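For this depiction, one protein chain was excluded, whereas all remaining protein chains were kept in their positions.
After this line comes chain A, so read on.
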Amino acid sequence: MNTGLPRWLAVPAVIGFALVVLPLAALAAGVEWSRFAELVSTEASRDALWLSLRTASASTVLCLVFGVPMAAVLARARWRGLPVLRALVLLPLVLPPVVGGIALLYTFGRRGLLGEHLEAAGIQIAFSTTAVVLAQTFVALPFLVLTLEGALRTAGSRYEQIAATLGAGPSTVWWRITLPLLRPALISGAVLAFARALGEFGATLTFAGSLQGRTRTLPLEIYLQREADPDAAVALSVVLIIVAVLIVLLAYRRTSPIPGTQLRSGPRAIGAVK
């Protein structure tokens, strides 16, 4: 079959796929499958998985609440400082996780910029599940914003303009035209954010601490078990990968481009922004 691609492209592509897939296969091969159920069903493991799912869901909601308006501002506002703002929003993508954690510590920690005042008001963020959600939101937000911004730019504003000429106010246009058009990008952006939140490790450990049932998410549990019981760490890693793959698969199957909308979603949208 002639797909129109030069054949030699297959060589680096296969090596690239192998680089991604081989370590995952090796991990699966390293699992003691006879003990798998026992290893992943301890109370500590179940607490960690449950906490991870809850916090990642909460972070995704926060990402949607804040990220959608942020994307709209970045895509539609006319302001000279926007490129700088966009670069800053992108920053958590490239920051080492521990740097993100330290930055959060200096903001929301007990002696932090805001944390000090919150503590005085009786609101404690340090060492709480809230701290985990904040850390996850911090690192996951760029994924949602970039996905949506790309979609907004590619979609253009023709429908919005027509709606406006027909007498619809900005809020009506936003709820009735813009958001429905963005649906596929919203879903894929939310999924990316959820998956990123699920995998968050460094900022959580630095900022939130590690306590079973409260702040010890699945990645932290894996890190801890690596020291005590490497077999359990490998088994839990596989659980994390399975959950992440299932969620990404589920969402991307639903967000195949709908003909006519000309919307783009997911990594292609990120590429479009660059």
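In the analysis below, a residue touches a chain if its C-beta (ideal position, glycine included) is under 8 Å from a C-beta of that chain, and two chains touch if they have at least 3 such contacts; residues count from 1.
As a working rule, contacts and distances are computed from a predicted model.
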{"item": "Name under which UniProt lists the unshown chain, selected from \"siroheme decarboxylase\", \"Anaerobic selenocysteine-containing dehydrogenase\", \"Molybdate transport system substrate-binding protein\" or \"Cytochrome c oxidase subunit 1\"", "value": "\"Molybdate transport system substrate-binding protein\""}
{"item": "From A:G67, A:G109 or A:P184, residue that would touch the chain that is not displayed", "value": "A:G109"}
{"item": "Interface with the unshown chain - residue positions in chain A", "value": "6, 8, 11-12, 15, 105, 109-111, 126-127, 205-206, 208-212, 215-216, 220, 223-225, 227-230"}
